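All protein chains but one are shown in place.
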Amino acid sequence: MFFASDNSGPVHPRIMEALMEANQGHAMAYGADALMDEVRARIRDIFEAPEAAVYLVATGTAANALALATLAQPWQTVFCSPVAHIHEDECNAPEFYTGGAKLTLVGDTDRISAEALRAAIEAEETRGVHGPQRGPVSLTSVTERGTVYGLDELRAVTAVARDYGLPVHLDGARFANALAALDCSPAEMTWKAGIDAVSFGGTKNGCMGVEAVIFFDPAHAWEFELRRKRGAHLFSKHRYLSAQMAGYLRDGLWLDMARQANANCARLVAGLRAAGMEFLHDPQANMAFPILPLRTHRRLHEAGAAYHLWNGTLDGDDPDQPIAARLVCDWSISSDEIDCFLNLLRA
Amino acid sequence: MFFASDNSGPVHPRIMEALMEANQGHAMAYGADALMDEVRARIRDIFEAPEAAVYLVATGTAANALALATLAQPWQTVFCSPVAHIHEDECNAPEFYTGGAKLTLVGDTDRISAEALRAAIEAEETRGVHGPQRGPVSLTSVTERGTVYGLDELRAVTAVARDYGLPVHLDGARFANALAALDCSPAEMTWKAGIDAVSFGGTKNGCMGVEAVIFFDPAHAWEFELRRKRGAHLFSKHRYLSAQMAGYLRDGLWLDMARQANANCARLVAGLRAAGMEFLHDPQANMAFPILPLRTHRRLHEAGAAYHLWNGTLDGDDPDQPIAARLVCDWSISSDEIDCFLNLLRA
Amino acid sequence: MFFASDNSGPVHPRIMEALMEANQGHAMAYGADALMDEVRARIRDIFEAPEAAVYLVATGTAANALALATLAQPWQTVFCSPVAHIHEDECNAPEFYTGGAKLTLVGDTDRISAEALRAAIEAEETRGVHGPQRGPVSLTSVTERGTVYGLDELRAVTAVARDYGLPVHLDGARFANALAALDCSPAEMTWKAGIDAVSFGGTKNGCMGVEAVIFFDPAHAWEFELRRKRGAHLFSKHRYLSAQMAGYLRDGLWLDMARQANANCARLVAGLRAAGMEFLHDPQANMAFPILPLRTHRRLHEAGAAYHLWNGTLDGDDPDQPIAARLVCDWSISSDEIDCFLNLLRA
Partner (left out) sequence: MFFASDNSGPVHPRIMEALMEANQGHAMAYGADALMDEVRARIRDIFEAPEAAVYLVATGTAANALALATLAQPWQTVFCSPVAHIHEDECNAPEFYTGGAKLTLVGDTDRISAEALRAAIEAEETRGVHGPQRGPVSLTSVTERGTVYGLDELRAVTAVARDYGLPVHLDGARFANALAALDCSPAEMTWKAGIDAVSFGGTKNGCMGVEAVIFFDPAHAWEFELRRKRGAHLFSKHRYLSAQMAGYLRDGLWLDMARQANANCARLVAGLRAAGMEFLHDPQANMAFPILPLRTHRRLHEAGAAYHLWNGTLDGDDPDQPIAARLVCDWSISSDEIDCFLNLLRA
């Protein structure tokens, strides 16, 4: 009953197999391996983007920070949600990689609305050289609150960016879970909806440590390659990044895992709802933020359920005290574990 | 009737004289000039801080960015007001000089309250290495809205910083105007109130282009010197910075100019109030933000009064439409100009 | 017959097994995994350094750049060989991570002599704030020319650094090969010889992508952790870095692989010498730079031997024309391959 994070789970056996298969003899280093050719072709195919520039790095923060640094100048500001991973969880990596760009927090929730973005861009009146200049917009889907941008929402917010000539980055650390939730094509969720660059996550969804960075405009390719190398994110034994991503993409494994995680989360949410629990945020993919009575939390905790509390520390002793929790389902959670959790809940 | 800014006015004649006097023969370069010895001694004396490290730079942004870079690590966040000059008007200079630190905006107004600071620091729960680490607090007085931290306010907010071990920087681009408003000693307004480093402005108050950076803990001295040089802010013909600051400090000229500017602003405010005008912010030093009817603004404007509108552009034609303006009095404004402006207002 | 690089070979089966074993259930993320405890304890034991700070990253450039950034200030210069990887092969990663420090090239060869270091440090007369300040010394062993610092050499060069209070970093991308060549203890080759920080390589010696950074003074620990996170080099599924390193260190696999690689290189060198070939540099570990006649090179090349030419491109057609080559033996080269290569050579 491990719901603490989707970055703590195991690697899917088929991805381990891909690694084993790749482990034969010598291979060209630094991304010139044949598996990378497969990965590039497959991603271009999946995204219906035959010209896209495609690169692999090992961490989501590297994907985000390098993508943003390629899109932003140091004197610009990046528009993002106040709960964005790039703002809250990357220890200033975007500021470091961009050479000192700023992050402007848009609105007060996880999904940026078109209105809030327009207001933020307008408020960032540049006053000539004095203020930070307007830079890229960075969206996240699935968000850190477990919700997913609808296609209409995406199109509306990217339309505002386009009005000001600003490029749009999508932090897709949980891209597959968002796609499974929307049930649309990757192209529809990205370039057809106005996205210019994607951090396409693998790590949280069954890989060992690999993310793709995709630019639909290949003009960014060479600069990205230099930034990746200078950031120390170019792997010499690159084939092992390629192999993970190849295994992830073969036969739709990536989407199968995300669908399963989302389905298990839905089962969990249904059980929680049936038990009368409310939620901090609408659970739309593989994360739920239920509010539990302290007594229930204690029972679950003692039975071995692992998850993060969401409102800081526990203090007070009232057994009815409401406790917010974050429950994340990764690909490896089984429906048995869900049921076991729900049984405990109802006990 | 020039109220547009205190960075557009002339240099005081006594400061020009100090420059002329300094212009004799050769002098040691790079801050080893005898005038700098005078400046250092005088500032230490004025601040009752015999050990303080004192340096000169030519712009307020340099003073702020170099002071903050000396106090902050690149992985930290600087706590400041959302209307702070370092956030809104320095084109990411603090981010550049700190090597990519973040700015956390505290509260929603110009003066940071102790409560808002505590909340912001707490919200910046550092989560180990994941979030930005807590860094220095930067206050501004006179603020960009023309108000001044009271000594109690200063002490309360620095006490919070001290609770978390965070150093406090004061952006004193209008230090003299704030001091004149408080009518206390420089020591009381700074280190006795918990301030660790000061940008002590000269440029806006009658100098040509000089600001002092003061660290009450001289342990910062050598690092600051290296940062200043590396930032290209160390003047070879440094005596001309020293001469400005020496002339500024001699015989209390700096405070006399600030008192005169504040007094003229008070005269202006009294006239505006008498004419029934209201203000966006409480005018406490040398800046006022009155709300004028469009017809009044037009009359003043046509008569040659120069000032900035504060709510963006004029649109609409209703002569009663309220227009917010920013009026700044520098040392060179005369009471005749004030009276002339007020006569136009009442016309 | 793949001698092109030790970063193109396969992962040792026992390291793949360690990865498979680690792939069970959930584990704490971000370095809090139990395998990291094993790795830390083992490295402290191997280095006889019970207090050492030990961290894992995935690339050698990350290890070097993060270690140097922790030791150097942005206004300093790092002393290194003109052929150092940090200078020639990291696309300015050290400059990026240090925030703009300089690299001063010492001497004209791969191993820095005490005399050359002293001369370079003295030449970097700091002239107060004007010149770059003296910063850390970075040594490499095995060097990019295949030679190894003797213990006396190491002690002599670190003694010079100590005279000036400068810390010493060792780029040990091929640490195990150097250690095997010296046949001493890791402590003797490092802290007992005056080394303060080590990039302890795994990738080139049979791992998939893992390097340890070791600081013998644990005071650097927290800053390094922040720099690693901000550099996007902290892995969420960290156990897979730990597992590689654990497998590498268990039962002396790391040294066994290095010894085998060195032995095969010695066999290769002996054969080349017997065939009358000369060498650009003295082959002391697992790399050799023989000078081959063009005709020999062509024969080897056509038979499938893979290696890099070392003097740029081939032009000219004289079959006796001397061609410098770089031959690298990794752990996976067999003595049969060596013999096959030598037979071709003698044909």
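Going in written order, the chains are labelled A, B and C, and every chain counts its residues from 1.
Heads up, the rule we're going with is that a residue touches a chain if its C-beta (ideal position, glycine included) is under 8 Å from a C-beta of that chain, and two chains touch if they have at least 3 such contacts.
Predicted, not measured: the structure shown is a model, and the values here were computed from it.
S.K.: Which of the displayed chains are touched by the chain that has been omitted?
M.R.: Visible chains that the missing one touches: A, B, C.
S.K.: Which is it among A:10, A:60, A:74 or A:186 that touches the chain not included here?
M.R.: Answer from the full complex: A:74 touches the omitted chain.
S.K.: Looking at the full complex, which residue from C:54, C:91 or C:210 touches the chain that isn't shown here?
M.R.: C:91
S.K.: Touch as defined at the start, partner being the missing chain; which of B:2, B:164 or B:279 qualifies?
M.R.: Of all options in B:2, B:164 or B:279, contact with the hidden chain holds for B:2.
S.K.: Thinking of the whole complex, not just what is shown, which of B:54, B:72 or B:208 touches the missing chain?
M.R.: For the chain that is not drawn, the touching residue is B:208.
S.K.: Using the touch definition from the top, which of C:74, C:172, C:201 or C:271 touches the missing chain?
M.R.: Within the whole complex, the residue contacting the unshown chain is C:74.
S.K.: Which chain C residues touch the hidden chain?
M.R.: Spelled out for chain C, the touching residues are 74-77, 88-92, 95-96, 98-103, 105, 125, 127, 129-133, 312.
S.K.: Which parts of chain B face the unshown chain closely enough to count as touching?
M.R.: Against the left-out chain, chain B lists 2, 4-5, 7-11, 16, 19-20, 23-29, 57-62, 65-66, 90-93, 96-97, 203-204, 208-209, 226, 229-237, 240, 306, 332.
S.K.: For chain A, which positions touch the chain that isn't shown here?
M.R.: Answer for chain A: residues 30, 73-75, 99-100, 128-130, 133, 225-230, 234 touch the chain left out.
Throughout what follows, only the chains that are shown with their structure count from here on.
S.K.: Farthest chain from chain A, going by the mean of C-alpha atoms per chain?
M.R.: Centroid comparison gives B as the farthest chain from chain A.
S.K.: Which one chain sits nearest the middle, judging by mean Cα positions?
M.R.: Answer for the innermost chain: A.
S.K.: I'd like to verify one number: the distance from the centre of chain A to the centre of chain C, where each centre is the average of its C-alpha atoms, in whole angstrom.
M.R.: About 34 Å, centre to centre.
S.K.: Per the centroid of Cα atoms for each chain, what is the distance between chain B and chain C, given in Å?
M.R.: So the centroids are 51 Å from each other.
S.K.: Can you tell me which residues of chain B touch two or more of the remaining chains?
M.R.: Where chain B meets two or more other chains at a single residue, that happens at 74-75, 99-100, 129-130, 133.
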